[in-house]
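All protein chains of the complex are present and in place, except for one that has been dropped.
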Amino acid sequence: MIDKILDSPAAALAEVPDGATILIGGFGNAGMPSALLDALIAQGARNLTVVNNNAGNADAGLAALIAAKRVSKILCSFPRQTDSWHFDKAWRAGELELELVPQGTLAERLRAAGAGVGAFYTPTAFGTRLAEGKETRHINGRDYVLEYPIHGDYALIKADRADRWGNLAYRKTARNFGPIMAAAAKCTVAQVRQIVALGAIDPEHVVTPGIFVQRVVKVPALEGAA
Amino acid sequence: MIDKILDSPAAALAEVPDGATILIGGFGNAGMPSALLDALIAQGARNLTVVNNNAGNADAGLAALIAAKRVSKILCSFPRQTDSWHFDKAWRAGELELELVPQGTLAERLRAAGAGVGAFYTPTAFGTRLAEGKETRHINGRDYVLEYPIHGDYALIKADRADRWGNLAYRKTARNFGPIMAAAAKCTVAQVRQIVALGAIDPEHVVTPGIFVQRVVKVPALEGAA
Amino acid sequence: MKKLGRNQIAARVARDIPEGAYVNLGIGLPTLVANHIPGDREVILHSENGVLGIGPRPAPGREDEDLIDAGKSPVTLLAGGSYFHHADSFGMIRGGHIDICVLGAFQVAANGDIANWHTGEADAIPAVGGAMDLAAGAKQVFVTMEHLTKKGESKIVERCSYPLTGVGCVTRVYTDLAVIDIKADGLHLVEICAEGLSFEELQKLNGVALKYKAAV
Partner (left out) sequence: MKKLGRNQIAARVARDIPEGAYVNLGIGLPTLVANHIPGDREVILHSENGVLGIGPRPAPGREDEDLIDAGKSPVTLLAGGSYFHHADSFGMIRGGHIDICVLGAFQVAANGDIANWHTGEADAIPAVGGAMDLAAGAKQVFVTMEHLTKKGESKIVERCSYPLTGVGCVTRVYTDLAVIDIKADGLHLVEICAEGLSFEELQKLNGVALKYKAAV
């Protein structure tokens, strides 16, 4: 019997090696896999490359991972926040490399990784500093920049419900990067509020089919909000 | 008040010009917008470029459009069927140009059009006759073929339910090309079984947001099966 | 002269947003535009983080941390709204499905270039978000900004000195002084908004030449 459900975030992340690329879902607090981030900090892997829309807020989650000096590189679209002090400090100290990626290009590069696209041309950022040094091409009257996929070793995402096959449904704007990160990683770990019986998620309403999910951990709402 | 619902297939297709590119949803009978195809035949536009997975079956729908000599070019993945006699005859007579596209490349080219991607590299068809004359590139240890988007002037698709904003939900495997064709066309016309009140499709379950749909026509199930 | 306030600029933008438009409002002043769209005009608001059909701010205590906009503020959803993932959301933007986006800016150039993401200072922490995608992808890019810097220099310039967000994409600029269209042949004054400001004075403040077809 297929059963992707594990007992704890710690069990789900036990083998994360140093140097891994970790895709982290969420936009603001919505969809942020807090319990998985706590487990990753406890697990101890170092020299990580992290992909997230932001670069951590306040003192928990990704910010705590940065504060613990586990992150050597971060790909994100918007690191600067009023409370991104751990990132700010590490970046100014040169402890951490930043690859700034426009948000839509970040999303499309993740989507390309999941969908087996080798590279793609996007109009975004053409003629700007973020396209400097990149290959460009004029296609059908418009200018485009060549961009490459972002593959993850792990994706840590948060969904609302899962079944034992790993099918996921999300809640409102907490969906955000979850589906595309799930498809872009070798090992996707989903933190969910609720485990439901196989078939309880209507097949029309499955947002991330289980083919993209390797591990599921139930984290009750209270713990997830920590 | 936004209201994308029109009275009839004829009203929805009144302005289709000669020479238009028409994306036609459906895979087999599932998702085939039969009533819209009948209306397109009655409307009379000629010299059409048609995109569909197949090239018509038996004597109705796309096959009838071909029989009526309205199609000058077809892009599809699988024209040859036991009952594709109208296509077979027109193709052998040289009346119709065929661009044969691997099914996944067809889907991805449509998706690229809807998502504003200028071109993309796919591993599919590398080293085969269908990649002859196409640009290729070696990326990260694999060989890829460069492919371009397929934009439509019109998309004719079939969905299960719609509201007046044009939000769509589909039924089972009738979803197939609908969502990506809707996004790839300037004017998407959806034939639906049922019109529901705004909000009656759960926002979590909308598959094609109304932003991709310009016109909706209700076609009761019996008529749609004709 | 009497310059427009932030809400007046937002109201002026709202006048130009037609029923049925799919609109993305940037953070800051652009977000205020939503407050000025008449209640009987259906406009569908998009946010980069995967939502169409944003409604008013929730009442205090009714916030849902899973329902936020691109500025990470709590919002509500109208009947007819929908949720989708980030790649689909930016597919809408990049694919030209958003009719209008409204962005703030540091500078706009006469050729439609926009600079709004980076001050150019070497030690500034850069952050771009979805601004470059919106600039490149929306059918129309409206910019709202104060017309002049604190030093009195025009933010509408011949060529941006700040790092660009997008090239040749801005279609209309709404400032506290005027509304200006950007076309292939340059800047066209649509109307003067500041009370008591003459065309000649505006032209002088603006720096770059303005075309103005008065009685149309």
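Letters A, B and C name the chains as they come in the text, with residue numbers starting at 1 for each one.
By our rule, contacts are C-beta pairs under 8 Å (C-beta built on N, C-alpha and C of every residue); 3 or more make two chains touch, one makes a residue touch a chain.
Keep in mind that what you see is a predicted model, and the values were worked out from it rather than measured.
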- Note on the structure: Only these shown chains touch the missing one, namely A, B
- Which of B:73, B:137 or B:171 sits in contact with the chain that's absent? B:171
- Query: Of the residues B:20, B:41, B:66 or B:110, which one touches the chain left out of the display?
  - Reply: B:110
- Item | Selected from B:64, B:100 or B:196 as touching the chain missing from the view | B:100
- Residues from chain B at the interface with the omitted partner, ascending: 27-31, 77-80, 84, 87-88, 91-92, 98, 100-108, 110-111, 122-130, 143, 170-180, 207
- Write the list of chain A residues that the hidden chain touches. 1-2, 111, 113-117, 163-165, 167, 183, 197-199, 201, 203-204, 206, 209-212
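Going forward, only the chains that are shown with their structure count from here on.
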- Any idea whether A-C or B-C has more C-beta pairs in contact? A-C
- Average the CA atoms of each chain to get its centre, and name the chain whose centre is farthest from that of chain C. B
- Centre-to-centre distance between chain C and chain A (centres being mean Cα positions), rounded to whole Å: 29
- What parts of chain B, by residue number, touch at least two of the other chains? 115-117, 203-204
- Expected list for chain C, residues touching two or more other chains, is 77, 83-84, 87, 90-91, 93-94, 137
